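Apart from one protein chain that is not included, each protein chain of the complex appears where it belongs.
== subunit A ==
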Amino acid sequence: MLITCPYCGPRDVSEFAYQGDGNRNRPDPASTDLVAWNAYVYDRLNPAGAHNEIWQHAGGCRAHLAVVRDTLTHEILSVRFAREKGAPAHGRRKSGAKA
């Protein structure tokens, strides 16, 4: 599996560390909405197909990347910096939604 880091170019997956589901929405820090916090901390999508993921280029520039990966084929559909505004192209889950 190759992930094309926007800084470093195409790199082997062994340089990257998986940092979890990219569909999580962190509630407002001051929010006391436990349902929203619970969804953020514990609920994870497990799709068969395109999935939003966060990967860190741990063995490289250490940037966090928003990667859309097909879980069936391991095909990397898109890579951008995780810090960029705007949701990935599909499926960002609503807080509190059932998995």
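What we mean here is this: contacts are C-beta pairs under 8 Å (C-beta built on N, C-alpha and C of every residue); 3 or more make two chains touch, one makes a residue touch a chain; residues count from 1.
Following the convention adopted for this analysis, contacts and distances are computed from a predicted model.
**Student:** Hey, which one's the missing chain according to UniProt: "glutamate synthase (NADPH)", "Sarcosine oxidase subunit alpha", "ABC transporter ATP-binding protein" or "Biopolymer transport protein ExbD"?
**Tutor:** Spelling it out: the chain absent from the display is recorded in UniProt as "Sarcosine oxidase subunit alpha".
**Student:** Please identify, in ascending order, the residues of subunit A that touch the omitted chain?
**Tutor:** 1-2, 17, 19, 26-27, 29-32, 34, 37-38, 40-42, 54, 56, 58, 62-64, 73-76, 82-83
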